[in-house]
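Here is the structure we will look at, set down as structure tokens.
Note that one protein chain of the assembly has been removed; the remaining protein chains are unaltered in position.
Read from first to last, the chains carry the letters A, B and C; within each, the first residue is number 1.
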Amino acid sequence: MGVTAAVAGASGYGGGELLRLLLGHPDIEIGILAANTSAGLPVTDVHPNLPDLEGRVFADTQALVESKADLIFLALPHGQSGAVAAALPQGVRVVDLGADHRLADPAAWARAYGGEHAGSWTYGMPELPGARARIAASTRIAAPGCYPTASSLALAPVLAAGLVEPRDLTVVAASGTSGAGRSAKVNLLGSEVMADLTAYKVGTHQHRPEIAQALSGVAGVPVSLSFTPVLAPLPRGILATCSGRALPGVDAEVVHEALRAAYAGEPFVRVLRPGRWPRAAATLGGNAVHVQGTYDAESGRVIVVSALDNLGKGAAGQALQCANLMLGLPETTGLTAQGIAP
Amino acid sequence: MGVTAAVAGASGYGGGELLRLLLGHPDIEIGILAANTSAGLPVTDVHPNLPDLEGRVFADTQALVESKADLIFLALPHGQSGAVAAALPQGVRVVDLGADHRLADPAAWARAYGGEHAGSWTYGMPELPGARARIAASTRIAAPGCYPTASSLALAPVLAAGLVEPRDLTVVAASGTSGAGRSAKVNLLGSEVMADLTAYKVGTHQHRPEIAQALSGVAGVPVSLSFTPVLAPLPRGILATCSGRALPGVDAEVVHEALRAAYAGEPFVRVLRPGRWPRAAATLGGNAVHVQGTYDAESGRVIVVSALDNLGKGAAGQALQCANLMLGLPETTGLTAQGIAP
Amino acid sequence: MGVTAAVAGASGYGGGELLRLLLGHPDIEIGILAANTSAGLPVTDVHPNLPDLEGRVFADTQALVESKADLIFLALPHGQSGAVAAALPQGVRVVDLGADHRLADPAAWARAYGGEHAGSWTYGMPELPGARARIAASTRIAAPGCYPTASSLALAPVLAAGLVEPRDLTVVAASGTSGAGRSAKVNLLGSEVMADLTAYKVGTHQHRPEIAQALSGVAGVPVSLSFTPVLAPLPRGILATCSGRALPGVDAEVVHEALRAAYAGEPFVRVLRPGRWPRAAATLGGNAVHVQGTYDAESGRVIVVSALDNLGKGAAGQALQCANLMLGLPETTGLTAQGIAP
Partner (left out) sequence: MGVTAAVAGASGYGGGELLRLLLGHPDIEIGILAANTSAGLPVTDVHPNLPDLEGRVFADTQALVESKADLIFLALPHGQSGAVAAALPQGVRVVDLGADHRLADPAAWARAYGGEHAGSWTYGMPELPGARARIAASTRIAAPGCYPTASSLALAPVLAAGLVEPRDLTVVAASGTSGAGRSAKVNLLGSEVMADLTAYKVGTHQHRPEIAQALSGVAGVPVSLSFTPVLAPLPRGILATCSGRALPGVDAEVVHEALRAAYAGEPFVRVLRPGRWPRAAATLGGNAVHVQGTYDAESGRVIVVSALDNLGKGAAGQALQCANLMLGLPETTGLTAQGIAP
């Protein structure tokens, strides 16, 4: 239908996954692919999994700014989207997969990321209450991070339903390594990560304020949470174990029902049958989030576990879902809830 | 368009991948899903990655035999397809992902698998010389195994072009664990395989006669080859390192050109640019085979390396590719050459 | 020095690791190796990593009962140690790596495991307050499970020091697959687990009462905790993320100091320098536990993370450490705090 999409940061993992999805999208053509440090390289040198891009070469970001794309995806490291976005024409639709425009509070942004705040855009998590319409009406979308998507979609229903206290939420989320990006670092070498599990940035991860913002919006009051990310030996996938102090009258059935009610009709959030718990592997390559919850009487906590593909629903899939909404296309166009297994 | 496909052995890994592909196929509806030992179970209990099959339940194979499907896929352990196939109506199109109907020579079948030969069907590797038309004209297709696909597509062009001797071919092929199936065996436990590499069935693997048959057909004379399979710690993917004794006048450019000529226009076999070697990870979830070759002057051998997804082009993808041909659909319908990475 | 040790359940993962350690122990000779379902098999068929046991054959458990071993290790599935233990002579020293004798409360045992309680033995975690002397004075030791070791050693110091409330403790512990044992199950196949993260037995895992018992002993009052185990794609290793509600006056330095004070002089528990968090990979093959903690002001929680090798300090290493104490040997004999990396 004539929509051309350009991508900045197309050589990274989020950018690469987006290219794969765009290749399968019936209504979007792939325009300029920008990647500053890889500018001039064949795209298939970086993404040999995308042979249909044989012949394409990465451009630099300036070329993207000057292009006439209808839709631009920014898949840049945090701190870099702001300047690029500022140079883009008003009318073009933009989805930022990075962090720069996610936080409404400049002070929170400065604490989490340092530097100047680039401003706040519509937060692109369609399954949060009221979000879908806001996204459809926007031309600038800040697509959420992978940990916030897993954590927020797990806890939002039990907060919204008043099943847990808004303070003392806990999230321990194990993530595959692609969440850490494609830059060469010793601690991300295969030799280091393959037989390892490690906690990192305990209590200081930059995604905590984003989770708190999303959940505070749902709860109607500020929430507090501890957030512990764990690096796990798989390329893709997040499993988030979330909990909150149960309020009186909660039991397992109530928790399960709150999840089911919240996500009835959602194409990409699937509440599993009672007794079955999410598996990251079941979401590989797709845009699905799997969730399950229960009430733990011994500790008095509601526990909700979610799984997703950090590059899918946690990044590129969600960005495309938002783009579909902005373009007035069916939300699921070019996306699937099916994962690749085993 | 009204084609309904049923699947026998739908609870296995090959069957599961086929279901995923069929869910994305625009012209095929999913009919009966049979799985004897899992009959009665919800499909999503076995394949939680396929939430769109929520509500579907496995039937037994008898139900499949009695169904009115237009197309039947048999994804059964070897030795089981023959009986099921014999019970099916003449007119229905059948693709067997198993080994039962692959070998033309009953004696070879008996040596490799034991038991009685179920007969020989059209061999379903469209990229072999002359195969595409034979497949389109058949109602019974024996889809090749994963190792034979990787090995044959690597060596066929250099044999056909007369670049290597037909005897003393060698194949060392490392495979992910899903090739060994979904049955509970101690030697396939994650704890056993995750940090391991092991050779098995050295010189005795049942896929050797199938490779020899395919390559002998191409060479026009009987070939001989050594075949060593290696179990490697990844769920999916095969990397086959193949070689043959070079005939006079061969050099790297000649080898590369033979590969390019053989696969020009093929949608799913991609010859990489010189200097780039196949990666199994680049084929994950897709139907592509990546190949590259060279001439090694020191040993006097032509070396060709291929990579594919053993459940994709090595099983379900290839079966669907054949089905498309049988149905008169574009060969690539519901299939992709793109892989999921990282 | 003439101590002969026999092992029941020597074909399992815990048993196998114990054999490896015993082969390197200067004061213990390896006696009867019993393994009921593998009785008659060469030991190296099951444990090809132990070539120095070439020529040894598994016996059955009856042979072990009748042997004259000075020391017996029981590495059996839960529910099987009780009967074997009852048949052993009074004088022989016994270390049970299984769960049968860990819980003091028969009702708790019945709820967690079902069946009849085999009785309670001295709990073999030498680093808990007062435990070392009790172990040295015992002839029957119940060696703790892998999750309880990781969880208890993380939380005991902050409970003992009065830094956290005894209720509403949380543990999310990711474990390698060997913790699930060596029996053939589809959900433990390499194909299933290799790219997966999954929560299981949420709120119902049989190790929770054991953790609660150990921590209640330390706290002096009953504790309550939620416990969520996560299966992660590595053969060995546990990373436990533990937390409790901080009491007034707690800060990061206080937490760190409590850990350091608790484990000063301990050969196998290492408190990392501030800023460094435990990695499971750093403990592979050794008997070390790495711990680190902090205070998270936003949530008001103390967070302590621990890592260990579930077959080392989480099973066989700890059992041998206890045996050393029972035998009056230096506690570290035949054990190491060093891990294999990468």
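Convention: a residue touches a chain if its C-beta (ideal position, glycine included) is under 8 Å from a C-beta of that chain, and two chains touch if they have at least 3 such contacts.
Everything numeric here is computed off the predicted structure, so don't read it as measured data.
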Quick one: which shown chains sit in contact with the chain that's not drawn?
A, B, C
Looking at B:E29, B:E54, B:D196 or B:D251, which residue reaches the missing chain?
B:D196
Touch assignment to the omitted chain, from A:L18, A:V65 or A:V193, lands on A:V193
For a quick check of understanding: of B:A280, B:A319 or B:L335, which residue touches the chain that isn't displayed?
B:A280
Spell out, residue by residue, where the missing chain touches chain C.
13, 16, 20, 23-24, 42, 45, 47-52, 54, 178, 182, 194-195, 235-236, 270, 272-273, 276, 279, 281-286, 288, 290, 336-342
Which chain B residues would touch the chain omitted from the figure, given the whole complex?
167-170, 172, 174, 189, 191-192, 194-200, 202-203, 208, 224-226, 228, 230, 232-239, 241, 243, 245, 277-281, 284, 292, 294, 296, 298-301, 303, 305, 307, 342
Counting contacts across the full complex, list the positions on chain A that touch the omitted chain.
13, 176-178, 180, 182-186, 188-195, 233-235
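By our rule, only the chains that are shown with their structure count from here on.
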Can you tell me the C-alpha superposition angle of chain A onto chain C, nearest 5°?
180
Chain centre separation in whole Å, for chain C relative to chain B (CA means):
44
Two or more other chains touching the same residue: where does that happen in chain C?
189, 191-192, 194-195, 233-235
